[in-house]
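With one protein chain removed, the remaining protein chains of the complex are shown where they sit.
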Amino acid sequence: MSHTPTEMMTVAAARLLTNDEVCFVGIGAPSAACNLARLTHAPKITLIYESGTLSTRPSVLPLSIGDGELCDTALTTVSVPEMFRYWLQGGRITIGFLGGAQIDRFANLNTTVVGPYDAPKVRLPGGGGAPEIASNCGQIFITMAMGTRAFVEKLPFITSFGHGTGKGDREKLGVRTKGPTKVITDLCVMEPDSETSELTVVSLHPGVTREQVAAGCAWPLRFAETVSETPPPTAQELDVLRDLHARTRKAHGVAA
Amino acid sequence: MSHTPTEMMTVAAARLLTNDEVCFVGIGAPSAACNLARLTHAPKITLIYESGTLSTRPSVLPLSIGDGELCDTALTTVSVPEMFRYWLQGGRITIGFLGGAQIDRFANLNTTVVGPYDAPKVRLPGGGGAPEIASNCGQIFITMAMGTRAFVEKLPFITSFGHGTGKGDREKLGVRTKGPTKVITDLCVMEPDSETSELTVVSLHPGVTREQVAAGCAWPLRFAETVSETPPPTAQELDVLRDLHARTRKAHGVAA
Amino acid sequence: MAEFLSLAQGIEAVLSDGCSVAMEGFTHLIPHAAGHEAIRQGRKRLTLIRMTPDLVYDQMIGMGCAEKLVFSWGGNPGVGSLHRLRDAVENGWPNKLELEEHSHAAMANAYEAGAANLPFAVFRGYKGVDLPKVNPKIKSVTCPYTGEVLATVPALRPDAAIIHALKADREGNVLLEGIVGVQKEAVLAAKRSLVTVEEIVDDFGERNANAVILPSWTVTAIAHVPGGAYPSYAHGYYKRGNDFYIAWDKIARERDTFAAWMKANVLEQGPEAFARYAEARKVAA
Partner (left out) sequence: MAEFLSLAQGIEAVLSDGCSVAMEGFTHLIPHAAGHEAIRQGRKRLTLIRMTPDLVYDQMIGMGCAEKLVFSWGGNPGVGSLHRLRDAVENGWPNKLELEEHSHAAMANAYEAGAANLPFAVFRGYKGVDLPKVNPKIKSVTCPYTGEVLATVPALRPDAAIIHALKADREGNVLLEGIVGVQKEAVLAAKRSLVTVEEIVDDFGERNANAVILPSWTVTAIAHVPGGAYPSYAHGYYKRGNDFYIAWDKIARERDTFAAWMKANVLEQGPEAFARYAEARKVAA
């Protein structure tokens, strides 16, 4: 069964999740990955969307962070201030998912602006929940498609904090959580190096070469001593994921 | 129709309330007064109990601040933190009712302790909501039966702040609300003097003499230039109040 | 007590040129009809406040209603950029737009502090990021017990809050259910408030004792505007117009297509148009 790079990215992210996790889920790839995990090997995983829905079990993927489907299938729904105070800052989330327009080698993210802040070349949407997701969740998984405009040497703006300028920076700021522990891309999986916290490729998706991955990254990308091959999506994983997308398209009447 | 001093106190307090008030109601005399007003001349008055019940309309008087009856007849019920944050501190209450074990001439109240705090002669229940009710409501009505152990020269402990040591003390502390504007007793009604903020008798209940009132107060009690007579309870006021108490006794199966 | 007004009267009662307004809604219950009415009334120099400004603020910005935007995430959810917002920020069209940018946590806390009548909010945030360098309103306090330094943000106290809710009863109490966002806090934090509602009922009927309700005496005005959240949705009434969110990307990309759409669909329409939009997406009873 052949698959797309995005499907591989979603499946690779889903596999990292277990029944014990409480995930703060963003729209797009994280939402697909979390719900794929829930519909396959982690039926008891707890999913939370920042719109206030606790322990939600959508049968189709939401198009927005506050779709009615999320509320209808939630255990309960809280206000947004409560979500950010009791649940996110409260330290109740084990894994937060983030993406961004740009990432650097220490997994800091930019979703604010390209160019100077006061005279931007491109004004991006801004941080939203990301700054505090990055610091208050137990650990952070990042999903992003590779490319040299996304994986950059230096961020024009740090919207959310990863490992700063390297190992120990989080601790120096008094941040007690782990920060980014996985970056799942369409080509590979990276982890921060245990000595330096610099992102390092730990597994390549099937058929992807080191050169392809390096070409999608603007900094000289490091590879772990042992780089494994990501197992390809199983037929069951692909079936469930494609069914989910088909149901979603049908429910929303638009491409999802 | 004859009446008791407590009935007169309740009726006199009820008459001060209008449809436009949002009252923070305590158990006992304030609760009776507020509900009497609601069942007579102020049907649209808004009553709030600190247990979280907003716009409640009990058919019988609650015995505790958190009776089920208050919740059943409320527009909605909020948590206690929300009650103290959004509703009381939020500045949404126009009139707060307070009582106390002891009061001084500037309408400061003690409900904490008689004797030294660390070696008390009598340990009273404590402040509860009173300290912040006293400072955050638009104005404060106090209901208390007179007596020299209650109306004292000097408080051993200031649980809630009235007018401090006199006019201007609230402003000096940055408190923007009016504080106590009426003290309704079983014998008379007092108001703070407009020049000094010292409590001054402005009306005597029917049949009560100045000497009787003075004898119930440990400090030399002042009388306003013109002291009126409180109009006696009307037959309708007494009927409604006694019905309310009868319903309450029947519902609770105990004296109320 | 809340007054029942037409939408036009309601907007007149709470909005004036130069005032600050929070038109809140977290995907659900966004007050689109009210935004269109503000555009028709030609309001200018508004400070627009919202955690997630989306289409309705894009429209107001593009029509020149705003001089400042206070926000934490400005995009077309799941679709992409807000082109009118970007045109204002990147090119100053139709006028320069000042930005005051926060995170969601900061804004949620700032509304909460406003509702609680506090001058500021304390939260654990903004560690290691650049926003405090460009927003001087982000400061800090030191915990008097632990010495920890925590972020602060001034309380939000808008001149006006405008929200869309499900129901009002005849006394003017307002009911919200489902994804309730920060709407209650926005109304309690604001000096004046307008609530547009799907329905006016005699009684809310069976409901949870702890339903999210704004008492009549916390609301300035209520206007009955069925469909008033479209293309956002109203839980139990009608679905989100996902196709319109996608279509907006193309409409708003160029100034002339935007202007033509606004003329035909806002300037030359009234609030009754929303009832038609909602009818077409009604939730099966």
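To keep things simple, chains are lettered A, B and C as they appear, and every chain counts its residues starting from 1.
FYI, a contact is a pair of C-beta atoms (placed from the backbone, for glycine too) under 8 Å apart; a residue touches a chain by one contact, two chains touch by 3 or more.
Keep in mind it's a predicted model, so treat the numbers as computed, not measured.
Hidden chain, full complex: it touches shown chains A, B, C. Of the listed residues C:45, C:68 or C:207, the one in contact with the hidden chain in the full complex is C:207. The chain that is not drawn here is touched, among residues B:16, B:63 or B:224, by B:63. Checked against the full complex, the one of A:8, A:22, A:150 or A:238 touching the unshown chain is A:22. By the touch definition given at the top, chain B reaches the unshown chain through residues 27-28, 50-53, 63-68, 70-71, 77, 79-81, 83-85, 88-89, 108, 112, 117-118, 120-123, 125-132, 135-136, 157-161, 164, 169-170, 173-175, 252-254. One chain is missing from the display, and on chain A it is touched by residues 22, 46, 54-55, 71-72, 74-78, 85-86, 89-92. Hidden from this view is one chain, which touches chain C at 117-120, 122-124, 137, 139-146, 148, 150, 152, 154, 177-178, 180, 207-212, 235.
Keep this in mind: only the chains that are shown with their structure count from here on.
Most remote from chain A, judged by the distance between CA-atom centroids, is B.
One inter-chain figure worth recording: chain A and chain C are separated by 28 Å, centre to centre, where each centre is the mean of the chain's CA atoms. Look at where the CA atoms of chain A average out and do the same for chain B: the two points lie 57 Å apart. Centre-to-centre spacing of chain B and chain C amounts to 40 Å, using the average Cα coordinate of each chain. Residues of chain B in contact with two or more other chains: none.
Residue positions of chain C touching 2 or more other chains, listed in rising order: 185, 212.
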